[in-house]
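What follows is a single structure, and I will ask about it in a moment.
Left out: one protein chain. Kept in place: all the others.
Lettered A and B in written order, each chain numbered from 1.
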Amino acid sequence: MTNLFKTMEINVGPQHPSTHGVLRLILELDGEIIKSCKPVVGYLHRGIEKMAENRSYLQYLPIVDRIDYLGGFFNSYAYCDCIEHLAEIDVPDKAKYIRVLCMELNRIASHLLWLGTFMLDLGASSPLFYCFRDRERILHIFEALTGQRMMYNYFTFGGVRFDIPSDIIDKISVFIEDMPECINDYENIITDNPIFVSRCKSKGILTKKNALQYSITGPNLRASGVNLDFRKSNPYLVYDRLNFDVSSDISGDAFSRYKVRIFELHSSLKIVEQCISFIKNSSDEFLNKSVKPVMLNIDNAEYTSSVESPRGLMSCTVMAGGKNPYRVKWRTGSYYAVQVLPELLINAELADLMAIFGSLDVILPEVDK
Amino acid sequence: MIKKIYKSILAIIIGHITVLKHAFKKRVTLEYPEVKPLLNDKFRGEHLFDINKCKACGMCQKVCPANAITIIKDENGLNEYSIDYKKCIFCGNCYYYCNFNAIMPSSNFELACSSKESLVITFKKAEEA
Partner (left out) sequence: MNYLLSIFIDFFANFGIPKEVVYIIFPIIPFCIVAAALILVVLVLVLVERKILALFTQRKGPNRVGFCGILQTVADAVKLLCKENIEPNVTDRILFSLAPIIAFVPVMVCWGIIPFSSEFDFISISVSSLLFAVIAVIPVIGVILAGYSSNNKYSLIGSVRSAVQVISYELPIMFVILSVSILASSLNIKDIILSQTSMYQVCGWYIFPCFLGFVILFVSSLAELNRCPFDLPEAESELVAGYNTEYSGMRFALFFLGEYAMLFVSSAFITALFFGGFLSPFGFYISEKIFNNNVLAQIGIYFEQAFWFFIKSFLIVFLIMWVRAVLPRLKSSDLLKFSWRILLPLSILNFIYICLFKYIVMIGGLK
């Protein structure tokens, strides 16, 4: 008789189709109801923070792209920003605009991948392919601009590595013209679909208090009713000169997280448009040529830069120690999203796991670093 | 209630029509081995190395994050230059910081091979006739 009321322990991951890499969740199930959840992270730990300590500032720069492989530009920028502050390097205006342009396109690419995989987790297959099709266009632009599709190594101390050619600007303008229609297509398939709504509405509610206590940032926090965007509250680069909206929602469920991200696609497109119009008319330098990155030598000093990445606040702390960093610390948004998972999953159904976990947009390399 | 049911049925139908619309669009599949992706000249693939330009200054070694480059010098200057593709992460630092354009990117990305040894590519100075 006692066996009947026993709960079942089930191990999801680290090799499970929907854990987006190598997250392991130990779930305690009562029927299909999740009674407790214990995330186990660290299967993708590459020691990225430690790697900095025996490399020069420049040698560490390409490695940084690999922290969050879907948002390489954000990592790069956070690190470059640190070094630029520590070594007191000026960045020309055009370089700043190019950086914003790249980062916003990167944000679109990242959100598209999230949307596709989220829908695949929920069981709809075709949005995945449409999202990848559009993401592919962004990656082609990046490849033409930087030389590689994901590990860009494009930002450097004092600017960016290459100027942005006019044919790429044309490509980007065509892309941002086409994109609203594509987003409209996704919304037609997804947003009002009763199955999608029933799986996401009021599932995995992240309350304002919880979100703040677990220091969730980014779209997840904005979906819980806190209108905090570091592009607005702490404008780095040229965000104070750009006109864009930040969306927030109050319900904090999976559906509002979806809504916020869809809105962000639109606002990123708007920013890209403004950047293009500046870059076209600017005759500025794209790189501060006076910097000698190879020989960079910074005295003991410390600086923390923060970036609004697609998955929340990404901050990089560099403690300089002469020719190489003494210590580098990365703070990434996904890590905190994994921490809050047990809170959200209690008393949810097993089928809700995918809707909740997917909606948080967790990228495992970013968690494990 | 009826309005809600009507709305959800409508949403499902619109979704189906949207998907059907894509059936008449251009295919995006690239049949890879026959059709190669279009890569531009910036693409960071296999390295092209010009041994006559190289002055063995060691800059590429210094900026390489993965220590993939080995330079062996003798009394005449450069003797042997090798790139270890097991270690290389294709970041491009070596050609971005080469002062003599001795090492350049190429768009060859098909580096798969069947032995570990052939992943280390060695350039030797030609014997002077």
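The rule is short, and it goes like this: a residue touches a chain if its C-beta (ideal position, glycine included) is under 8 Å from a C-beta of that chain, and two chains touch if they have at least 3 such contacts.
As the structure is a prediction and not an experimental result, all values here were calculated from the model.
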Quiz prompt | Visible chains in contact with the missing one | solution = A, B
Exercise. Using the definition of touch stated at the top, determine which of A:G123, A:P165 or A:G322 touches the missing chain.
Key: A:G123
Quiz item: Which residue from A:L61, A:I189 or A:V340 sits in contact with the chain not drawn here?
Solution: A:I189
Practice problem: Tell me where the left-out chain touches subunit A, residue by residue. | Solution: 8, 10, 16-18, 32, 119-126, 128-130, 133, 189, 193, 195-196, 198-199, 349-354
Self-check item: Contact set of subunit B toward the excluded chain (per top definition)
Solution: 12, 15-16, 19-20, 22-23, 25-29, 31
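Basically, only the chains that are shown with their structure count from here on.
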Self-check item: Footprint of subunit A on subunit B - complex, ascending
Solution: 7-8, 10-12, 14-15, 18-19, 21-22, 28, 39-40, 42-44, 59, 62-65, 89-93, 96-97, 105
Quiz item: Which positions of subunit A touch subunit B when the two form their complex?
Solution: 55-56, 58-63, 65, 126, 130, 133, 136, 143-148, 151, 153, 161-162, 185, 188-194, 197, 293-294
